[in-house]
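Note that one protein chain of the assembly has been removed; the remaining protein chains are unaltered in position.
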Amino acid sequence: MAQITMTQALNLAIDEAMAEDPGVFCLGEDVSAKQGGGVFKVTQGLTEKYGAHRVRATPISETAIVGAAVGAALAGQRPIAEIMLMNFVAVCMDQIVNHAAKLRFMSGGQTPCPIVIRTTTGVGVGFGGQHSDMLEAWFAHVAGIHVVTPSNPADARGLLRASIDANDPVIFIENILCYGLKGEDPGPGYRVPLGKAAVAREGSDISLITYGRTVLDALDVASDLAKEGISVEVIDLRTIAPYDEATVLASVRKTGRALTLHEAVRPFGTGAEIAANIQEKCWDSLKGPVRRVGGTFSAVPFASHLEQAWIPTKPKIVEQIKLAMGRL
Amino acid sequence: MAQITMTQALNLAIDEAMAEDPGVFCLGEDVSAKQGGGVFKVTQGLTEKYGAHRVRATPISETAIVGAAVGAALAGQRPIAEIMLMNFVAVCMDQIVNHAAKLRFMSGGQTPCPIVIRTTTGVGVGFGGQHSDMLEAWFAHVAGIHVVTPSNPADARGLLRASIDANDPVIFIENILCYGLKGEDPGPGYRVPLGKAAVAREGSDISLITYGRTVLDALDVASDLAKEGISVEVIDLRTIAPYDEATVLASVRKTGRALTLHEAVRPFGTGAEIAANIQEKCWDSLKGPVRRVGGTFSAVPFASHLEQAWIPTKPKIVEQIKLAMGRL
Amino acid sequence: MPAIDRDKLRDIYTRTMKVNRTDEKFRALLMQGKVAVMYYCVRGQELVSAAAMAALEPQDYVVCTYRGQGEQTAKGIPMEKWWGECLGKATGTCKGKGGTMHITDPATGIMVTTGVVGSGLPIANGLAMASQNNGDGRVTLVSFGDGAANIGAFHEALNMAQLYKLPVIFLCQNNRYGEHTAYADHTASPSIAMRAEGYGMKGVRVDGNDVFQIYPAVKEAVERARAGEGPTLIEAMCYRMMGHFFGSDFSYMPPEHLEEMKREDPLPKLRKVMLEHQFTEEELDAIVAEIDAQIDAAVAHALAAPLPDVDEIYRDVLEETA
Partner (left out) sequence: MPAIDRDKLRDIYTRTMKVNRTDEKFRALLMQGKVAVMYYCVRGQELVSAAAMAALEPQDYVVCTYRGQGEQTAKGIPMEKWWGECLGKATGTCKGKGGTMHITDPATGIMVTTGVVGSGLPIANGLAMASQNNGDGRVTLVSFGDGAANIGAFHEALNMAQLYKLPVIFLCQNNRYGEHTAYADHTASPSIAMRAEGYGMKGVRVDGNDVFQIYPAVKEAVERARAGEGPTLIEAMCYRMMGHFFGSDFSYMPPEHLEEMKREDPLPKLRKVMLEHQFTEEELDAIVAEIDAQIDAAVAHALAAPLPDVDEIYRDVLEETA
């Protein structure tokens, strides 16, 4: 099969959806041809194909961007809004949380709000404190919205396509460090259903539950630890919320141990919900407490070696697994 | 001792701080004398005493309100900003999270940001989907900020005073349904230190960990269950984040069982962090999984009987306690 | 004075009285303790809403606020459904889940009623953007207050609307107060309308109590929008003759203001216009009587209607829970 990058995978998903459905359109800062198709080039080539009305470069006005997406969705269209970096959701939470997520419920089901909000973030590029946060936990805590993130190009294509299909709002989180990641192209029409996790690697000793970029770290750690005789099962959530509880619980019932992992800061992160739920539902299967690894509880620092120390590195993951296994 | 309402307690704390420190001032929509001292009257009488510069009625501009508080704090003052209802933080998260919470860290300690953001919320008054949310989990997940909420007038006075003293930003959450609550006035100069929980009622069978309005429900449930021979220890966190881990863990080590309770929706709520942490740190003391009770995972509905069904009612709390005790 | 034909005058009068009688009825029910919900009175602003809705076509979109009774009833939401929603009944537009601050009725074009100040403007742009994209010829009107003109969403929405020449109308109902705060205490410029210029947009300020100002202003904006000429900001001057919401204190309003407000009351003014245009007292009274009858029937229906099923709290969260 052909190899594609994450960026190409995303672009293909959007391209395909736009070709099939005239109601799909993109909007966001710098997204159109005149600006080079977005600062991360995800929307490159689409203006030429679908025209300026369907690839709208916007002012720096995130509230107006998401608000416009909400309004267009109420009128039956399927907007894909780009928020350049995840920290900027902080200026438009109202449109996302008080409106997009609630309009189906508050209208008694009359006005579903099928929008996709694509955004990106990531620690390790030296962007500093205001451009690196992973804020998925905020959205996971809000009813009425899907939170999705891919860890590889095939999933990127399939999850984005499914997100555009969805009849509810989706926060679609990309990781800057993964745009160049290569992988197999699953081909046209490919969908990965929302709410379904993947067992990225099977194992029998411990379930390592993660998503996005850290799936790569998890897989590395799993293959390293296999050499030491520890069999790690890696679960890639793909949809962070509402997440695939069945797959997670089945895995933990099998392995008897669990570790959650995310780049977001650990306290009150998504790992807390997963851990709390596992211990409640799998109490009798657990051989020890569920452990959690996450980013350091501070703003992301600028200096490169501080930033590297900040992230949940592989040694930290290994340490927690060994603790869980009683091997430390 | 004299009895005061929650509203009076809050007003006294601010009044006292303004009298002692000329750098303390209030700003927010409708807060000054000309508007009657705020829609919930917490700032009543302060304009007359301290002048219009120190009780500034603002336009409906939450970003400008919190931003102004941040700037004034950088210049050495101690602003108290009022965000009329908690859902409106969604329009100004950037100033709170990307700025107030991070400026100490990002400046390498040069610019602490001592602001108090007072806000209120609550389910049960028929305000519907956009005016009733409890969003403390968002802030708890952010480094560099204290999240505080009182459950009685004495704590309100003491916690607000301590929040104004604090050299870091504080989100101070009030509950609309509690403004009229009466209790003892602890008197001038009273402080309740941030980060210290209260054991609101001692017990030996299960630790019920909660904060704010639901402390009242917890105490009711505890006294009801005492009659059935179940001894419930009620922990009032008072500071939701960073919370008093020592008090919580000590209680659970004693009782061997724990239940978290909040009005906020259950998934990815603050109870998840507390539960995840308890099971990790008190594994050997636990007689069963930590359980959680929270609001229904939807927007808050309008119709009164739906709203009542939405909240974590006392029967739901009792049910979880009995489950934990093996009595169901 | 631009002319308005008699049919349109009758239409505007009917809509105005529908708004007013609904408002009176709601206040009566609240006063009698027959219902106990949040209600944001529209007394003093009836004509603005009614004239604006009369300038739209049925398929046009409207976005309004918690103080949206005027737009909602004047646009034509069936009264039974409207009252049902306000009373939290299963028969309401939103099955009682939205409530007085969140009335939605796509069938009559009431697409969103928001409780967050200013947040309707960006959403209105989106509705208009959809119309621009799919060429359906619809126009979107968003109503908001003077206080809302100071929130960021207003600014972002106006700039974006003009940039794309969206078919949208920004109708600011300047009732002189944002909750307890008077205009001059929240805004330093003499008008909201003049802000339009800073977006390269057309802006007009009109007397919202004068049918010959408000109706033509909206009508022209609708025509411009429909012709692809872009958005208009209309500032309609009016008065909020009651407190911010029913039952709330309004002692902060100075007596001169209360006097002025009474002098400018749109209802006697409109009645006078109607009489000048050869409508008879009897004709006008008959219109009101019919409205009252409809309202009474709708209220009776809503009062008798069933409560929503308790499981509604789990429904309509996501599609799979629908």
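So that you can tell them apart, the chains are marked A, B and C in the order they are listed, and the count of residues begins at 1 in each.
In this section, a residue touches a chain if its C-beta (ideal position, glycine included) is under 8 Å from a C-beta of that chain, and two chains touch if they have at least 3 such contacts.
Every value quoted in this text rests on a predicted model; they were computed, and no experiment measured them.
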Omitted chain's touching partners, listed by label: A, B, C
Candidate in contact with the missing chain, chosen from A:Gly23, A:Pro79, A:Gly129 or A:Gly195: A:Gly129
Sole contact to the chain not displayed, among B:His131, B:His146 or B:Arg161: B:His146
Contact footprint on subunit C, counting only the chain that is left out: 150-156, 159, 162-163, 185-190, 194-195, 197-201
Absent chain, residues of subunit B that touch it: 22-23, 25, 53-54, 56, 58-59, 61, 63-77, 79, 91, 94-95, 98-99, 103-112, 143-144, 146, 166-168, 242
Contact footprint on subunit A, counting only the chain that is left out: 29-30, 34-36, 39, 57-63, 87-88, 90-91, 126-131, 296-299, 301-306, 309-310
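By definition in this document, only the chains that are shown with their structure count from here on.
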Farthest-lying chain, centroid of Cα atoms versus that of subunit C: A
Rounded Å distance, subunit B centre to subunit C centre (Cα mean): 36
Length of the line joining the C-alpha centres of subunit A and subunit C, rounded to whole Å: 40
Between subunit B and subunit A, distance of the C-alpha-averaged centres to the nearest whole Å: 30
Interface hub residues of subunit B, defined as touching at least two other chains: 63, 87-88, 90-91, 128-130, 297-299, 301
Multi-partner residues of subunit C (each touching 2 or more other chains): 94, 96-98, 102, 114, 116, 119, 152-153, 312, 316-317
